[in-house]
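Inspection log for the structure reproduced underneath, given as structure tokens.
All protein chains of the complex are present and in place, except for one that has been dropped.
For reference, chains read A, B and C in written order, and residue numbers begin at 1 within each chain.
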Amino acid sequence: MDFGLDEQTSIVKDTARRFFREQCPPSRVREILATEEGYSKDIWRKMAGLGWLGLLNNEAYGGAGGAFLEMFVLVEEMGRALLPSPFFTSAVLSSWLIEEAAGQPRKETLLPRMIRGETILTAALLDHQGRDDFEDPALDAHQADSSRYELTGTRLLVPFAHVAEGILLCAKLQGREGHGPTLFLLDPATEGLEMVPLNTLTKEKTFALRLDRVGIDADRIVGDIGKGGIYMDRIRPGATVFKCAEMLGGMERVVEMTVAYVKERHQFGRPLGALQAVHHACADMATCLETARLIATQAAWLLSQGLPADKETATAKAWCNEAYKNCTAIGHQLHGAIGFTEEHDMHLYSQHAKASEMAFGASWFHRSRVADQLGI
Amino acid sequence: MDFGLDEQTSIVKDTARRFFREQCPPSRVREILATEEGYSKDIWRKMAGLGWLGLLNNEAYGGAGGAFLEMFVLVEEMGRALLPSPFFTSAVLSSWLIEEAAGQPRKETLLPRMIRGETILTAALLDHQGRDDFEDPALDAHQADSSRYELTGTRLLVPFAHVAEGILLCAKLQGREGHGPTLFLLDPATEGLEMVPLNTLTKEKTFALRLDRVGIDADRIVGDIGKGGIYMDRIRPGATVFKCAEMLGGMERVVEMTVAYVKERHQFGRPLGALQAVHHACADMATCLETARLIATQAAWLLSQGLPADKETATAKAWCNEAYKNCTAIGHQLHGAIGFTEEHDMHLYSQHAKASEMAFGASWFHRSRVADQLGI
Amino acid sequence: MRFTFTPAQDAFRAEVRGFLRSEMEAGTFSPRCGDLFQTGSREFSRKMAERGWIGMTWPREHGGQGRPYVDKAILMEELFRVQAPIGYHFLADRQVGPALIHFGSKQQKEFFLPRIVRADEGVSFCLLFSEPNAGSDLAGVATTALRDGDEYIVNGQKVWTSRAHVADFGWLLARTDPDPSANRYRSVSEFIVDMKSPGITVRPIVNMAGESNFNEVFFEDVRVPAASLVGEENAGFKQIMAQMDYERAGLERLMQNYPLFEQLKQHVRDMDPSETPETLRAWARDQVAQLEIEYSVGRLLCYYTAWTIDQGKTPTAQAAMCKAFCTRYEQKVNDVASQILGPVCQIRRGDPWSPLRGDLAESLLWGPSYTLQGGSVEVLKNIVALRGLGLPRK
Partner (left out) sequence: MRFTFTPAQDAFRAEVRGFLRSEMEAGTFSPRCGDLFQTGSREFSRKMAERGWIGMTWPREHGGQGRPYVDKAILMEELFRVQAPIGYHFLADRQVGPALIHFGSKQQKEFFLPRIVRADEGVSFCLLFSEPNAGSDLAGVATTALRDGDEYIVNGQKVWTSRAHVADFGWLLARTDPDPSANRYRSVSEFIVDMKSPGITVRPIVNMAGESNFNEVFFEDVRVPAASLVGEENAGFKQIMAQMDYERAGLERLMQNYPLFEQLKQHVRDMDPSETPETLRAWARDQVAQLEIEYSVGRLLCYYTAWTIDQGKTPTAQAAMCKAFCTRYEQKVNDVASQILGPVCQIRRGDPWSPLRGDLAESLLWGPSYTLQGGSVEVLKNIVALRGLGLPRK
């Protein structure tokens, strides 16, 4: 057992902390959210320059060769800063899916450009009900002619689709070459694709896609026909754990902010933080944070070593979901009305907590996966 | 809406409070539990004299004619005093089952003697796994000859079987006259019946019954063949609500005891009860008690009026289960080590809370009944 | 004992429900979660006034109907069930009227009470209690009101004031004894302030739901006639504590997201077994049943508190318990609903994919405020312990 960060990982974490503190203070978060793009091209370029867009990719394409733990701490710092950016959907999900699924030529075309920050992809994981349906997609791909398919269905909550060069989505293919869940890389400019901006809690740019017999060429299939679910299965545990990292960062900031506030704020003639109820609430927050950090880092380490981690991943997500939620609830309670104002940062974190709780499975889902692992 | 007790009910409650305070203080509870009989014949006689053994029975047999709310407050006071006695199994369950199921002659033979305190019955509701199985009993009754059956199976946690004149049990009858769950009144002296005393948390006298082809005459069938489940269904809602009453009484005493203790006990140089954490814990206890009282009394009142109360009964038991458990947990936490000693009363209540939580359905069961009522 | 309503009460409920149904059919409003106390129009309030539904519990000599609080609770339950737009008169009806009846001068009563009851123009109120440095601690207000001849001069800042930008009058709590050595519980007073007075500036605060439902209010040498003092000078804290008991007991603390709960039940009923994982169905069933149980408990607690008031008792501890319990329930509804609905819970009202008519996302935004308004859960539990159980303060 060794719970300490390696030097290399520590350096990434410290660098990221400094970088986001300078580049993306809370005031900047609000500004970026209000722009049309919903992210800062300037920050994106700088992140590319730091090599952060290719942490998971092969060195052959300019990546860092699967720097899993570095990615973990980097995403944690992003969560802390609440950086609005397509990083998760592009540099985590999409570039990894391409890495796992695509053939050599597509990798060579796409990955170096993605890693250099020249292009962005996004992944459309959720069906019309908001369910992750890679196993059995509610999106249909019917063969139109020998080299063309038609896509029909709805995708929800597709982040940054408006700035992406391509949208990865999984459709149930029925065709001459085979059938089953198949990964496609859709061009957002494709005729007939309707892209509706969604107004959500976090204000992150995200879209509904309506596809009604939208044509797509067969050469836009990524990887093998019928293997969409398998590709997604390869990246889902890691993606889940990176989502935990993002939550950890947010949680840490909420605890810091709240503890600082109760130390300074006076009520009934003494600091709020001298009340026993406040002691206990803060102790609960600190416990949530410390335990979430341990359990998420454990899963990350196991995955980084290529060790089995199904149970640990499910445990981590189930625990982080509840821990972050508890922390923001306590944070709001202790901040009182001030935390409920638009100008305060507290609510940015509570929206983030809710959005990330929902991503890659709510707690009931992960408890059920733990139960599976226990054979019950 | 009128949340006040009627005068008649108030009188019973006050009388019972005084009676148990005098007759059954905590020291006496321990003495009674240590006796062979496990109850006080003297107190039993006096209770008969007060008319309390026939509250649910028809006036024709010496009963009070279904004094449902009086029974509710009486059982509440018993729970408060933790009176060890066969009252619940005999004067609630058995006499009511007889009233609902038996023919005139049996009622005339049994009920007046039960109400006068001359005899005790008990009801064996639970199978070998501890499940209430009146619908589909795990106890078999096979026809041995034209007027005899043989009972085979196990009954658990049958209270006071050692002092009962008869044991009501429901067996799955397969015979020439019919079949289905059927109520029998078994003589405890019947040859072949094995009665094993059980050592339980509450120390109440209770038994396992082992029946291996135990013979019983056909005239010991109570009511109609195949209707055992129906008879039980008639009394189960009321029995459940009376169990809630018992829990209410216990809960009230726990709250009183604990609040008194934290006012008087000093720690860190001031009363324990001046700590904010103790304020909040006591407020939680008080809320449990107040809400449990309201919700249980609502169900009792509806049943007393013959109104539908399935949802309210399930709500009451689910709520009382958790409320009593919370109160004893907080009570133990605030009493500290002293509450963990044999000589302190606290643990008598926590055992009672656990035993009564389990009686007539744990919370998951009643939540599921509420869900049924909601149509979900 | 009678754990149900009288036929007259049932008829009254049916009458209220009928009125609301026809208003909804006429398009006056629709049941939607959000800010329960903000939405309103004088027109709607006037219709309620016509039916005698404002000041219902007030004595007849003050223009009220002298009806029991249980009847009022029936009315409020029906209003909250559909989130009726009662903002114009809500605070005046719940708080201002009863406070004036208890502590107001003859002139104040005669001027305000009949106008409130009729929902006349110009008698909408806001509550000027909280300050940047005094949230739950009302004895700590720093805004001063200093006597100057026949007037008081008010200086200071209030915050979190709902409806300050539309209200005609403000119910102000201010320090009338500025001596720092004065007993803090005996140095504040209550006033009724005309919101159009020179020197008052109202600045909206945008909340996390993106709406400006509350405000900052600045006072700069605002002159208030001495006749606007309510009750005794320096007795404001005691007066306001008594008012709070009534504020806390209402069904509004249980039903802020009631439409969401109703829709959630329907959603779970309608979940297609072939499209829903069995685990989710079982979990949703268990959790929604628990919510239903807590709702039933909270509702009974509210009616019990109303009944207690009708018995002539002051329900201090009970009302605090009621609010602490009920607001926790409301937050659980949000949590369970979002877990059942999943990622789409984030999609806000107006988008076609916003689930449960948009009420889920809005309720999630408002959720943190449930346990803050009218005393935090922590303060409420202290009240239960100190006032209800007699635990020592020190």
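Note that a contact is a pair of C-beta atoms (placed from the backbone, for glycine too) under 8 Å apart; a residue touches a chain by one contact, two chains touch by 3 or more.
Here the structure is a predicted model, which means the values were calculated and not measured.
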- Query: Looking at the whole complex, which visible chains does the left-out chain touch?
  - Reply: A, B, C
- Query: For the full complex, which residue in A:Ala161, A:Val278, A:Ile330 or A:Ala355 touches the chain that was left out?
  - Reply: A:Val278
- Query: Out of C:Glu131, C:Glu190, C:Asp286 or C:Asp335, which touches the unshown chain?
  - Reply: C:Asp286
- Identify the residue among B:Ser10, B:Gln23 or B:Thr202 that touches the chain left out of the display. B:Thr202
- Task: Extract the touching residues of chain B with respect to the undisplayed chain.
- Result: 126, 128-131, 156-157, 196, 198-202, 208, 266-269, 275, 277-278, 325, 329, 332-333, 336-337, 339-344, 347, 350-351, 354-355, 357-359, 362-365, 368
- Item | In chain A, positions touching the absent partner | 1-6, 9, 69, 259, 262-263, 270-271, 273-274, 276, 278-280, 282-284, 286-287, 290-291, 294-295, 297-298, 301-302, 307, 311-312, 315, 318-319, 364, 367-368, 370-371, 374-376
- Query: Tell me, which residues in chain C touch the chain that this view leaves out?
  - Reply: 278-279, 282-283, 285-286
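In this text, only the chains that are shown with their structure count from here on.
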- Query: By mean C-alpha coordinates, which chain is most distant from chain C?
  - Reply: B
- If you average all the Cα positions, which chain's own average lands nearest? C
- Query: Which integer distance in Å separates the CA centroid of chain B from that of chain C?
  - Reply: 43
- chain A and chain B, separation of their C-alpha mean positions in angstrom: 54
- Task: Find the geometric centre of each of chain A and chain C from their Cα atoms only, then give the gap between the two centres in Å, rounded to an integer.
- Result: 39
- Note on the structure: Residue ranges of chain A touching at least 2 other chains are 275, 277
- Item | Multi-chain contact sites of chain C, meaning residues that touch two or more partners | 378, 381
